[in-house]
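Right, one structure below, let's go through it.
Every protein chain but one is kept in place in this view of the complex.
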Amino acid sequence: MITITDEDFDPGACIDAARDPRVGGIVTFTGIVRDDGITSIELETYREAALQELGVIRDEALSRYDIRSVDIIHRVGPLAIGDHIVVITVGAPHRRDAFDACEYIIDRIKETVPIWKKEHTAEGSRWVPGEHS
Amino acid sequence: MITITDEDFDPGACIDAARDPRVGGIVTFTGIVRDDGITSIELETYREAALQELGVIRDEALSRYDIRSVDIIHRVGPLAIGDHIVVITVGAPHRRDAFDACEYIIDRIKETVPIWKKEHTAEGSRWVPGEHS
Amino acid sequence: MKITVRAFARFREVVGEIQALDLPEGSGIPALLGALASRNDESRDLLFDEQGMIREHIIFMVNRKRVGRSALQTIILAEGDEVAIYPPVAGG
Partner (left out) sequence: MKITVRAFARFREVVGEIQALDLPEGSGIPALLGALASRNDESRDLLFDEQGMIREHIIFMVNRKRVGRSALQTIILAEGDEVAIYPPVAGG
């Protein structure tokens, strides 16, 4: 399942949903708001294009790796330190594919999915430059 | 925290415990019982030595990677298909360290921690040979 | 013809989130950007460099498909197209 939401979500529920008799390993990446001297952040998205792009990335992962499931939830809107930003859950027969696919997906998200991050600090606000700008 | 338990556990609670202002990424590996034509499995441990060895592996990971937390829970006793076997949770400022450390830990567990797996099938039972035998 | 322009992040803050532009038939991306840039200096600076070239880092989508640098000058827009402009992404 691919979701972009303004609400908090539960990474544990994603792991639970990935349990399947053909699956031996589930790898989850949970991104949270780190305190880099900020007070809060704000995530903005081009929602229709982001959902489409997340679907492309999921399909790429499913075709490149021997995995059974990919689930992605990305939060948008105002977030505080420690809040969940994204959770990616990959279920696979064997752990190596689950690790590789999960890392592939988060790398691709940071390259191509239209989501932007604005950091608010005591001194002001700034848009975070992309890793691939 | 390092735990070896006869009871089921909650991977989501481990992710929750790893949230910290200095952490930007949490990587979790959850191993579950895959259906390889088995009916159930049984995990046996040399508990005191296994706890000690898991502590060594955690400390190795903390010194090799830029990470903030390592939590490991390993289940022992009789397990059914789909049951949790192990959960490893690593929190780090940046995702790459969290992925690398988590994969390092599960690889090391399979090499050195005294835990053994017996598979029960319709035809009989057998001890699973180690990946590093 | 009517073209919908959507802008995100810093681009949204400067040129506005969503707007309907009325452009001559046969217009392409440069004409659309020219219309946006003509409004004020801040928009012009955001979209064009000192030589009047479209700034390198702007990403374009037409109807939710990426338009690469090489197609920027040649693509022809059509009635009802949705053009999105935005800076490099930073999600995850």
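To keep things simple, chains are lettered A, B and C as they appear, and every chain counts its residues starting from 1.
Just so it is clear, a residue touches a chain if its C-beta (ideal position, glycine included) is under 8 Å from a C-beta of that chain, and two chains touch if they have at least 3 such contacts.
Being a predicted model, the structure only gives us computed values, none of them experimental.
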Open item on the list: Let's see if you follow the contact definition: name the visible chains touching the chain that is missing.
Closed with: B
Task: Touching the absent chain when the full complex is considered, from B:19, B:94 or B:110 - done: B:110
TODO: Could you please point out the chain B residues that touch the chain left off the display?
DONE: 31, 43-46, 48-50, 52, 74, 85-86, 106, 109-118, 127-133
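Everything that follows uses one rule, which is that only the chains that are shown with their structure count from here on.
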- [ ] Just send me the rotation angle from a CA overlay of chain A on chain B, rounded to the nearest 5 degrees.
- [x] 180
Open item on the list: Centroid from C-alpha atoms only, then distance chain A to chain C, rounded to Å. What do you get?
Closed with: 27
Task: Separation of mean Cα positions, chain B and chain A [Å, integer] - done: 23
TODO: Could you grab the centroid distance between chain B and chain C? Build each centroid from C-alpha atoms only and quote it in angstrom.
DONE: 50
Task: Residues within chain B bordering two or more other chains - done: none
TODO: Please set out, as single numbers or ranges, the residues of chain C touching at least two other chains.
DONE: none
